[in-house]
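First up is the structure itself, then whatever we jot down about it.
As you look at this complex, bear in mind that one protein chain is not there, while each of the others sits in place.
Going by the order they are written in, the chains are A and B; count residues from 1 in each one.
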């Protein structure tokens, strides 16, 4: 059993920008040289999230629309009184989606469904420089 | 430290079918022979989810009712314009619940609360053949 870790950085547009990070994770997997194990992904920051989604244009509209209904952007939150940066909704969305995810690695393949891509979501209300940590435990 | 992995397959009824997979996971744990470590579970597919729930008849009705309120089935999503399979709501529910989970293994016991069972939820709108990957990292 060995351990391998890489940090990945990229820019986002914020405002529920959904970034397909599947290929970035696969590159780390190749760099690790591991064939079997667990791949764990972590997004740094309290207005981020990681999950899986079929990466197609319909759902890329549906998910932000759903979030605007469940945790509206245009609403005053107590957080906004503290900092005045108007991103209370971003923190709440991140707390709900959470910033970690993990995928099995079996026979040199990260196991995902055919329509299942790993996505990073930037819940913040402005463009950001983001970083994620991709770790593999395996052999 | 060693690594053990098994794939489990089963049929679901779809439509928010909630399957208690606790015993299936315990069987893999026994097969592994491990006493201490981490057990990681992954559901393959973009309309699935894994979480914990007290597996009793009341909550088995409450959770689908809640989801019908938060992410309604009878609503048109942009995803449905893409594929015409009418399961946009299924993808959104899966993105929110996420398809991975992990449990500690301590002294040959998977640590769960008394009323805490591990469940697979099929968010799709039709019966499906499903597979999950159960992995143990430990000794």
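For this structure, a couple of remarks:
Quick note on the criterion: a residue touches a chain if its C-beta (ideal position, glycine included) is under 8 Å from a C-beta of that chain, and two chains touch if they have at least 3 such contacts.
What you are looking at is a predicted structure, and each value in this text was computed from that prediction instead of being measured.
Among A:27, A:46 or A:109, the one in contact with the hidden chain is A:46.
Mapped onto chain A, contacts with the missing chain fall at residues 1-3, 5, 40, 42, 44-46, 48, 70-71, 77-83, 88, 91-92, 94-96, 98-100, 102, 133, 135, 137. The omitted chain makes contact with chain B at the following residues, 1, 36-38, 51-54, 56-59, 61-63, 65-66, 70, 96-98, 101-104, 106, 111-113, 115-117, 119, 137-139.
Just so we're on the same page, only the chains that are shown with their structure count from here on.
Centroids built from CA atoms put chain B at 20 Å from chain A.
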